[in-house]
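A single protein chain has been removed from this complex, and every other one stays in its place.
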Amino acid sequence: MNGLTRMKKFHQARWNEPIIYELSEPGQRGVLVPGPCCECASKEEILGTLPEHMVRKDLANLPEIAQLQLVRHYNHLSQENLGVDGNIDIGQGTCTMKYSPKVHERLAGSPKMLHMHPLQPANTAQGVLEIMYKTGELFKAISGLDVFSVQPGGGSHGVLALASVVRAYWRDKGEEEKRDEIITTLFSHPADAAVPIVKGYKVTIIQPDSEGYPDIEAFKAALSDRTAAIFFTNPEDTGIFNVRIKEFTKLAHEKGVLCCYDQANANGLLGITRTAEADFDMSFFNLHKTFSAPHGCGGPATGMVAARKELRPYMPVPLVEYCPEKGYYLDFDLPKSCGKIKSFWGVIPVVLKAYSWIMTLGADGLREVSRVAILNNNYCMKKILAIKGASMSFPNHPSRIEQVRYSWEKLKKDTGFGTADVQRCIADFGTHYWSSHEPFVIPEPFTIEPSESYSKKDIDDYCAVLEEISRMCYEEPEAVEHAPSNSTVHHIDHDYFDDPAKYSITWRSYNRKYKGYFEPK
Amino acid sequence: MKIGFLINPVAGMGGKVALKGTDGEDILRRAIELGAVPAANSRAEIALALFREAASYHYFYAPAGEMGGKLLSENGLKPEIVFDPAEKTTADDTKRAVSLMLEAGVEAIVFAGGDGTARDVCSVAGEKIPVIGIPAGVKIHSAVYAKRPKDAGMLVKNLLQGKVKRYVLAEVMDLDEDAFRNNAVRAELYGYMKVPDDREFMQDRKSGSSGSDTNETLDIAAFTVNGMIEDEIYLIGSGSTTNAIFQTLGKEGTLLGVDAVVNRELAGKDLMESEIKKLLLDHPKEKRHLVITVIGGQGHIFGRGNQQLSPDVIRMIPRENILIIANSSKMSALFGKTLIADTGDPELDEELKGYFPVITGFGKKIMAKVG
Partner (left out) sequence: MAAKSYPYIPNSVAEVQEEMLRFIGVGSIEDLIADIPEEVRMKEPMELPEPFEDEAGIYRHVSGIMNKNSTAEELRCFLGAGCYNRYVPAVVDEVINRSEFLTAYAGEPYEDHGRFHALFEYQSMMAELLDFDVCNVPNYDGSQACGTALRMATRITKRKEVLIPRNLNPDVLKVVETYLQPDVKITYVNYNDKTGRICLDSLKACLTDKAAAVLVMNPNFFGIIEDKAQEIADMAHKAGALMVAYVEPSTLGVLTPPSRYGADIACGDIQPLGIHMNYGGGVAGFVATSEKPEIIEEYPSRLFGIAPTSEGEWGFGDVLWERTSFANRDSAKEFVGTHSALWGIAAGVYLASMGPQGMKELGEAILQRQVCLKKVLSKIKGVKLDRFSGTSFEEIVVDFSGTGKTVKEINEKLLEKGILGGFDLGKCFPGLEGCSLLCVTEQTTAEDIKAIADALSEIIG
């Protein structure tokens, strides 16, 4: 059986798993809790210390379930997901789905990580502080910049951190009111536009020119002395590297504007080009993308921020520092700091995993990561462009870095099936597929990012699947209409998500609205 | 569902014989003399093929014969006949059909025709119920039409299957056919109709939604109003996006006319060119502003809206005070195209070339090229 045949015979785990409340049986217990530590006081005396009206009189309505039944339930739910560990996850473009080495899980699962309280005195936390500090040192080399922060909890949070630093910088220069605009591009990550608005900025978006690069003339027209900063993702989500990036930073710096680099798409750049060489003042990296920490269904994550030393005073507080007298310590002395954006110091286990990954690969290894990401992407691109109905955004610009935004425009024209239909179908082959970030300007888009974790065979198999789905659209439309049929559940009725009379965000809300199976009460 | 269905049998007959449209009896006669055959019917048939199966349990309302009843009956979808038109159909027949369908309680109207047909349907239906246009006319300017008959058919099918959740307002353009015949495109915004949003099936689950057009329009309006400076005059051009400004202000402006706002109060309504000039002269040049939106499928900022915004008027306003506002969906549809300033004065058009920021959301602008 070849790869495609195997994948076509795929059937996902389908447990028809009940909601945990349906498994609840009175009296069952999952774990037991310690009793009193001694007999020094009676239960009445203890409860008597609380103001009567603040005591909960009822028991919280939680499920009652014994341990095996609990484990079995969650194992079933777990099987109803396709993580990187379970599929050729190159279809989730821009997410950089790569292998998260298991040795990192072992390290992050050590009691030396798990049981550290964030407020412990620094002399009991030298290990974890050293990891944080040394990871920062690694990123200084990777970005070419001087100071770092591990505080942000994700990519969008990284943008928030940078936007906050920008605001603090201009406040210090006395131009906070005047500098109220930020410039970004259409194909940068949507957070580059959305997040600064939360920080009170007006955002101007630059569209691409006919070659797919941000239009530099538009940029010149947008740039003014009201501009506080520019936020650019490079390469952009199309996979195109903006070769004129230094012209942009030069123009921005001429007006005193800060340059922020969104390096969510760094997987193809390691060792090749950096924040510093492109003349940016700040950047952030997604440790849960390029740097291998697992995605966890949507976090926890980290958006590691790096900046030039002139911006140190404005960084989120605290910074991790080192000196021979004190060892590693948290420095809170930043009176001009932009503030604090996260509880405590950051998502340290994620930092640990990124540290371990970089220290396993080294400079040569990181360079090889990017080289192979580029190779994989271009190999995959050639295969996909040979598929009937598929085309590439900006076809006149053939060169791409680590991902490509494609289009099923022709497929849609010929068969009436488009990207949303392919997405439904592909679940039957045991893998994922994602379209695009908004705005959806590329018609019927899909974005494929074959990171360095995937073998040639993996890429061949995935492209064979896309080719097969294309064939089905042209030759077996009924099959496409009814997909997915081998996934965890069948077609979900979307009517139940937008109408207040119908939607239920919790089980108790469901039970108030319905009896049995969606029978309105 | 109750669906209205109508075909404009004379739409599209000019094209094949190079007559560009069939507004008016004379032209129509000429077209027939030249051997033109009704094309609208075949276009409608293409669309019908796609939704025929889905249509089985729904109720159709149509005028008899060539205006739709015949095609439906031939395809097993026996409709309720709303009236029986004479052999030579006219614009009045279209309007009458729509009127009767609305009375019968249809929830949507599917029609095949061109710009003229859309305008006639719009004059009666307005934004009351959703419509789907099957393109059958010559080069169509109205956005209420799907790209091709097949696409229209798919939209109708989705509608019948209850899959349409979102609607957007689409422009109806009034095309001056005489001018068109003389190779000049003169179209003006006539109004809007509600059409299904065919982008709705894509979602970016990682980064959140940009929201529906309606909400976005209100955001754009709110942001624009927030930016209005005390004691300065703002002319508001035609269009649904600009009209939303009045919703935000709690005042009533005109959808198709030019209104003026000073200090968030209505300073002039549906103004003529002379009235506009007079009002502008009350304010020093740097305190005059013009708020316009992008109209039409080619992205016109001037030339499809108001004649009152003459070159003289436009020259009275500093270039940096011309504020363009538009939905991001509009700008996405124009992706890769430059916006057009067709003021009637080529010198002015040349001056207006270059980049303008277009407000597309709260705090959000996109740099667009006017070329």
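Residue numbering begins at 1 within each chain, and the chains themselves are lettered A and B in the order written.
Going forward, contacts are C-beta pairs under 8 Å (C-beta built on N, C-alpha and C of every residue); 3 or more make two chains touch, one makes a residue touch a chain.
Since the structure is predicted, the reported quantities are computational estimates derived from the model, not experimental observations.
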item	value
Identified contact with the non-displayed chain, of A:3, A:313 or A:365	A:365
From A:9, A:382 or A:471, residue that would touch the chain that is not displayed	A:382
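By definition in this document, only the chains that are shown with their structure count from here on.
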item	value
Between chain A and chain B, centroid-to-centroid distance (C-alpha), Å	39
Touching residues on chain B, where the partner in the complex is chain A	50, 150, 154, 162, 165, 199, 201-204, 206-210, 328, 331-332, 335-336, 354-355, 357, 360, 362-369
Complex interface listing, chain A residues touching chain B	95, 156, 186, 189-191, 193-194, 197, 201-207, 210, 215, 217-219, 221-222, 416, 418-420, 435-441, 445, 494-495, 498
